[in-house]
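A single protein chain has been omitted; all remaining protein chains appear in their positions.
Up next, subunit A:
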Amino acid sequence: MDVDVIVRNAPFIFGGLYLTVQLAVFAIGGGLVLGILLGAARLSRQPWLYYPVSGYVHFFRGLPLLLVIFWLYFLIPVITGRNLNEFAAAVIAFIVYEAAYFSEIVRAGIQSVSRGQRMAGLSSGMTGVQTLRHVILPQALRTMVPSLVTHSVVIFQDTSLAYVIGLREFLRRVNLVDAREARSLELYLFAGLVYFILCSAGTFTGKRLERKNRERKVR
C-alpha cells in the first residue's frame, strides 16, 4: 500500500470532486423541476398531455443513462448546428434522463394525498392548478422527500458516467492518476471510500426523514 500517491495527487483529484458536485447540483435541480412538471402532467386527464409525457417517461426509463449521454452528445450538434461543450451536454443529458425518474416519485407522492383534499380545494373555489400548488404539493412533498433524497444520492453516483464524453470529474481524475502512477488498488479503494462517505451522509438523511414521516403518521 502506498498512500502517498493520494496525498501527492490530492489537489488534482479533489479539483475533480468540485466538478462532480457542480454537475450533481445542476442535474438534481433541473431534473427535479422538469420531473415535477412531468409528474403532474402524468396525472392530468388531458390526453394530449398524458400520452406524450407517459411515452417520454417510459422511453427514458428503458434506456441506460450512458447511452442517453452519447445519444444527446451526437444529436444536439445535429439539431443546433454547433458543438456544445461537454459540461452543458452532460447537464442536459442528466436533466432529461433523471426527470423521468423524478416524475415517477412525484406522481406516487401526489397520488398518496387523499382525494378528499383535492375535492376540498376545488370546492373552496380554487382552480385545479391552485389546488395542486397550495393543497396537494405541500402535503405530497413531505412523503416524497425521502425518496427524492435517495434518488439524489443515485444521481450523485451517476455523475461518474459523464467522463465518457471527456469530462474530468472525480472518478476520471482518479483514473488518470492511475494511468500515470499505476497504483490501482490504493486509488480505487480511495475513490470508493470518498463516494461512500459522501453518499452515506445522503442515505442517512433520507432514512431519518423517512422515520420522521412514519412517526408523524402514527401520531
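Quick notes on this structure:
What we mean here is this: contacts are C-beta pairs under 8 Å (C-beta built on N, C-alpha and C of every residue); 3 or more make two chains touch, one makes a residue touch a chain; residues count from 1.
Methods note: contacts and distances are computed from a predicted model.
Between the listed names "Periplasmic hydrogenase large subunit", "Cytochrome C biogenesis protein", "Glutamate/aspartate transport system permease protein GltJ" or "Hydroxyacid dehydrogenase", the UniProt record for the complex's undisplayed chain reads "Glutamate/aspartate transport system permease protein GltJ".
Within the whole complex, the absent chain has one touching residue among A:22, A:139, A:175 or A:213, and that is A:175. Across A:54, A:117 or A:157, the single residue that touches the chain missing here is A:157.
Across A:33, A:67 or A:120, the single residue that touches the chain missing here is A:67. Although one chain is not displayed, subunit A still touches it through residues 58-59, 62-67, 70-71, 74-75, 77-82, 153, 157-158, 160-161, 164, 171, 175, 178, 184-185, 187-189, 191-192, 195-196, 199-200, 203.
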